[in-house]
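The complex is shown incomplete by one protein chain, all other protein chains being positioned as in the whole.
Chain nomenclature is as follows: A and B, assigned in order of appearance, with residue numbering initiated at 1 for each chain independently.
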Amino acid sequence: MTELLLQQAINWITLGSIYALLALGFSLIFGVLNVIHFSHGDVAMTAPFIALAGAQALAAVLGAAAPAWLALAVIAAVFAVGLIGVVLDKAVIRRFRDAPAMMALVATVALGIVIRELIRHLYPQGSNPHAFPRLIGGVAFDVAGVPVSWFALAVVGLTALLVGLLFGFLHLTPIGLRIRAASQDRVVARMMGISDGRVFRATFLMASSIGAVAGLLFASYAGVTRFDFGVMAGLIGFSAAVIGGLGSMPGAIVGGLIIAGIEVLAQTFVPEGASYRLVFVFMLVIAVLIFRPAGLLGRTILEKV
Amino acid sequence: MNHPASRVVPRAAAAAATTILLQISGAAFVYAILSAEEGWQVVALLGLLGFGFYLLERLPWINDVVVALLARVPVVTTATAAVIVLGFPFLVGSNTYILHLLIVAQLYAVLALALNFQLGSANIPNFATGASYGIGAYVSALLAVNFNVSFWLTLPVAALAATLFGFVIGIPCMRTRDTYLALVTIAFAVVVHQLLNNFEWTGGPNGLVGIPAPTLFGHSFADPIEVFGWTLPSQANFYYLAAAVVIIAVITARRLHESHIGLAWNALRADEMAAKAQGINVAWYKVLAFAVDAFLAAFAGTIYAFYVSYISPDNFTFLVSVTIMTMVIVGGMDNIFGVIVGAFLLTILPEKLRAFSDYRLLIFGVIVIGFLMIRPEGLFPQRLRHYGVER
Partner (left out) sequence: MSALLAVENVTMRFGGLVALDNITFFMEKGSVLAVIGPNGAGKSTLFNVVTGVYRPTAGRVKFDGVDITGMPTHEVVRRGVARTFQSSRLFRDLSVLDNVIVGMHTRASAGVLDVLFRPAVARRELATAVEKAEALLRESSGPLYEQRYRPAGTLAQADRRRLEIARALASQPKLILLDEPSAGMDDAETDALVADIERLRAQHPELSVILIEHDMRVVEAFPEHVMCIDYGRLIAGGRFEAVRANPHVQEAYLGTAAADA
């Protein structure tokens, strides 16, 4: 029993970290643009495909396949996805900044369809699932007879590192300060002239590359990737960000951990829990929003009258 | 202000003639696009449609004049519309594919009208219309398959069940707004879909099969209709059934729109706080919008289930809700005619893009984004209400 619990605790932390990274992107973008970028999950899940394609291209050009090619392709994918985010912002998302919330929502849902369909058409046999390798293999050490994989450690470590970097960036660099100012008070930010392209570019670059890391880790965790993984990734990341409180970085992390926790708990303790896990996750989302309409760590905004 | 419609005060006879002509050309266009087989025909007809919308955009008074004309001779307008709707299957004859498209388009029109109460009138982003649709379909199908209940009895039961569901979604939505509210409805949609997918008694992912065709006065809807020596394929039964529900939906929508309830929805759309200050119980009106939406969606769901006789959870996903939402936005929010046009357009268009069948979803997505960026108010924007002589 202890072993099972321990094993599930490791799964929880791993999955929770990945969800937290996804939720961070939603929260960051919402904070700055006041727009839900619903296709953020789809953007994130392009990363595994870009990495696979990159590795194959490198192998084809430089000869035999090698782990180094994959590593290189993975890093390239993170940057490429960051750029995709910036382009999508400029082409589509930014235009919905002042539109009613639901317009932006529908537009980005449609954008998600476009991204998924593009993956399906551009990647060879894009409709099929594609195996994705464990980026880091092997067992690091045992805790009470339960093996802790290097992968789990890497996920947690990478998440902590990214969160730390993000925090430092937002608090120490001038552009980070401007992003925070913009997300704290949009009116003031606009009066101060902050709402220029650089803030948006920086936000989307960071959010999308962090999303790409999450997408790569998720594919690696699942061992497989598919063109429509982005739907669930988006729904879960969005839910985690909302549960935690949109615009709140700690909230996004807490939200990711809570959702992963519910999933793992359902799988462990409820008979047939695996098939009902999404029911539990979304029941929780509903419950949180009934009792805390602004999320757990979100500020309740008193409307100015 | 000089109301443009008042510039034209047509005589009744002229108005009647124009009205009939307009409606017949509209019907002829729908028939032409439905029966177009060649790629170039489709492109030409779409070009014509695009030109029409371009004209409307450049010369908005056309819209006002047409509305004034139709309102001038309401009896003629209604009678012509009735003749066209009744006669269309005779024109189509044995082409069951066209009839099928028309049935689906009409069901979507009902769903879009249902969603319009929230999205259009009250600006509530509801992503759970697909779920209400599914609940309607499943409740009636389960009753028919397991207990042999007649279609006509399952219809009100399904509507009641879905309305109850509407109230349930509506309650958490009293406290949440915008994005948060959207997520609550998405969450409900996912939960319903997942439950349908997992319960044994709903048939799991395989769904329910063998839903019997309805009968009316001994006539089974699986049989062809024979009138005055004409024989219409069995689909015509469902065509007329769907048409009846569209009419019910239009009457419901009009009566609500032209009452203080429609005004209250519009008020809370414009400014929730100011609406409260006029004594509007905002929470109740939001819940009411959910209930009406679910009620009508259940009608569409029931007819769908009995028409195709086979339903599965994948007919009622989150993406179905997005499709319905797109129809409302493209057609024109809070404009009953526009919403119906949106439903027909977005049902028929993908079918006509068969030439690019593999890229249909991609094109669909691009069109939606383009629409939201270029013409967010839709093809037929909402109109100000006019009272008394102006009508």
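Here is the rule we go by: a residue touches a chain if its C-beta (ideal position, glycine included) is under 8 Å from a C-beta of that chain, and two chains touch if they have at least 3 such contacts.
This is a predicted model, so every value here is computed, not measured.
Chemist: Sort through B:I98, B:A158 or B:A264 and give me the one touching the missing partner chain.
Modeler: In the complete complex, the chain left out is touched by residue B:A264.
Chemist: Can you say which of B:S94, B:N146 or B:Q278 touches the chain missing from this structure?
Modeler: Per the contact definition at the top, the residue touching the missing chain is B:Q278.
Chemist: With the missing chain put back, which residues of chain B would touch it? List them for me.
Modeler: 1, 3, 252, 255-256, 258-261, 263-264, 266-267, 270-271, 273-282, 288, 382, 384-388, 390
The rule is simple: only the chains that are shown with their structure count from here on.
Chemist: Can you list the chain A residues touching chain B in their complex?
Modeler: Residue positions touching the partner: 30, 36, 92, 95-96, 99-103, 105-107, 109-114, 117-118, 121, 231, 235, 238-239, 242, 246, 272, 275-276, 278-279, 282-283, 285-286, 289-290, 293-295, 303, 305.
Chemist: List the residues on chain B that touch chain A in their complex, please.
Modeler: So the residues of chain B in touch with chain A come to 119, 123, 125, 171-172, 175-180, 182-184, 186-188, 190-191, 194-195, 197-198, 273, 318, 322, 325-326, 329, 358-359, 361-362, 364-366, 368-369, 372-373, 376.
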